[in-house]
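A single protein chain has been omitted from the complex, and every remaining protein chain is retained in its original position.
A and B are the chain letters, set down in written order, and residue numbers restart from 1 in every chain.
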Amino acid sequence: MRYLSHTPDDLREMMEVIGIERVEELFDSIPKNARRDSEIAIEPRSEWRLLREFEEMAQANRTGTAFIGAGSYSHHVPAHIPYLASRSEFITSYTPYQPEVSQGTLQAIFEFQTLTGSLLGMEIANASMYDGASALAEAALMAIRVKKKPKIALSRLNHPHYIQVLNTYFKPTDFETAELGALPDGRTDYGKIPEDVSAVIVQSPNFMGVVEDLAAAAEAAHAKGALLVVSFTEAMAWGLLKNPGSQGADIVCGEGKSFGIPQNFGGPGVGMLACKKDFVRTIPGRLVGQTVDKNGERSFVLTLAAREQHIRREKAVSNICTNSGHNALTAAMYMATAGKEGLREIAQINHDKAAYLKAGLERAGFKPLFDAPFFNEFALTAPAEFEKRRGELAEKGFAAGLKLDAFPEYKEYKDAYLFCATEVHTRDVLDAFLESLKFLKEVA
Amino acid sequence: MKTFEELDIRKDLSYAKTHEWAKMTGNLVRVGVDDYAQSALGDIVYVELPSVGTAANAGAAFGSLESTKAVSDLNSPVTGKIVAVNDALSDSPELVNASPYEDGWLVDIEVPDSKEFDALLKSDAYSEFVKTLDDEHS
Partner (left out) sequence: MSQYPGARGLAFKEALLWERGRKGRVGISLPERDVPRSELDAGLVGDKPELPELSEVDVVRHYTRLSTWNFGVDTGTYPLGSCTMKYNPKVNERTAGLPGFANLHPMMPEDCVQGALKLMYELERDLLEITGMHAASLQPSAGAQGELAGMLMIHAYHAHKGKQRHKILMPSTAHGTNPASAALCGYVPVPVQLSPDGVVTPEAIRQVMDEETAGIMITNPNTLGIFERHIAEIAEIIHEKGGLVYGDGANLNALMGYADVEKMGIDVMHVNVHKTLSTPHGGGGPGAGPVVARDVLEPFLPVPRVKKDGDRYSLSSDAPLSIGRLHSFFGSFAVLVRALAYTRTLGKRLKDVTEMAVLNANYVKAELKDAYNLPFPQPSMHECVFNDALQHKQGVTTLDIAKRLIDFGYHPPTVYFPLVVDGALMIEPTETESKADLDGFVEALKTIAEEAGTNPEAVTNTPQNTAVIRPDEVLAARKLILRGEMPR
């Protein structure tokens, strides 16, 4: 086996040092009633055969051209990013417990915290959460720790999967959620926030792609003595939109996968979690801090570890340990590569492409579900013929939107679809897709 | 961590087994943590204290001390109302290490009577108690 290097001589010498004659003796402490009695029934593969099997599975997927976002967005990954991120010193290291041999990871995460804080307009950010959904659940728990009221108000226009994850985290607790409904224009209704909530949680752009009025959300939340928690699934939006911090958000959480991380069938992504400085002792997850070493050199360490699970045990602020460190590093690389000007330009082009697609679909007979500003995603009601012939579009390689009423949460949006376009959709592709819809006109 | 011989356990103070000291003046009880606690915790990096006016209950937590290796609850030795907290600790938590009995005091609690205070350990009994902990440790 190529991953194991002991020769028969090595084995003999080692067993002699240990004082055994057969390796099996080392397992004598496993009693019969815990032993397995058969060998592992998995056949080992050679490297080439393994690759052939995996290529077959990969080819059984059809990636096509997806006009779908809904929490996972097609963005170009610059060539140097996977190249750099795959350096083995980054990939094959553990959590940076020993700062002297992990300054690379530590500085990179400090930079990620800084760039994330900048992007979101927040004072501090942590070293990352698993993904956007768990970041939202942890943000809700954090808000309850801060405000000590066991209830939160949750916009129903948050990503339905994120709401499901939050419900999973809440299930064994006494914590409650109050749903905030949608206004006819596709924004959250802040008019009916209950009195006794720790937080108002709203996603922007929301699941329907609509840009929320966060300043109004902040005002409404703060008027009730609650925190405003802003979630997001499309980090790219903050290249163009006013950031949540500048509009009064207290905690911001979301998914950073748009920054240089492949779609990977949805995971792993990178959860971003940022907040006001005052909440630093209640924020879950790892934090990297700047300090100086014995010689006065600037250096970085994991800090405030006493909040964490391995020290505070059952009183810890969270149980998170391993997070998404390597994807955080990748996201920081992307933010640094795009920079201030580049991110703005790419974000603007995302909006431009989406606007172009939306206009084209409207010409083809689709009707906007909402009359509200959007970033790169929007919901439209389709002409009757569309659903019948969506299969043909799939044959042509187009994933033509996401059917909203397929979600139990959104049954009322009958015949409506969520579409997305980003910088990777060239005009040729957009035009070809719109051209493929011309059957709608023929029917009409 | 200091050995028993190195510990400074003040004669003029009363103690709780959770390593808080208390000193009563009139109807005020000043509370801090003792040399054993500060030395066991190591470098204290943050002191969480209640706001003035909140209630303190004997045996219940009123705040916490955070070092790089642990967070430890602060238990109130008496029941009463917090009337003063040591604001200097928010910028200089190290005072608890450097001067646990003077500059590193934590809170003043106003109490209705001295019953609970009188029941606290005197320094001799407390020294004996700490010695047993020290023996267990080594």
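Operating definition for what follows: a contact is a pair of C-beta atoms (placed from the backbone, for glycine too) under 8 Å apart; a residue touches a chain by one contact, two chains touch by 3 or more.
If you're wondering where the values come from, they're calculated on a predicted model, not measured in any experiment.
S.K.: What is the set of chain B residues that contact the non-displayed chain in the whole complex?
M.R.: Touching the missing chain: residues 43, 45-46, 66, 68, 93-94.
The rule we apply is simple: only the chains that are shown with their structure count from here on.
S.K.: Could you state the distance in Å from the CA-based centre of chain A to that of chain B?
M.R.: Inter-chain centre distance comes to 45 Å.
S.K.: Considering the complex alone, what residue numbers of chain A touch chain B?
M.R.: These residues of chain A touch chain B: 281, 305-307, 311-312, 315.
S.K.: Quick one: in the complex, what on chain B touches chain A?
M.R.: Within the complex, chain B contacts chain A at residues 45-46, 48, 66-71.
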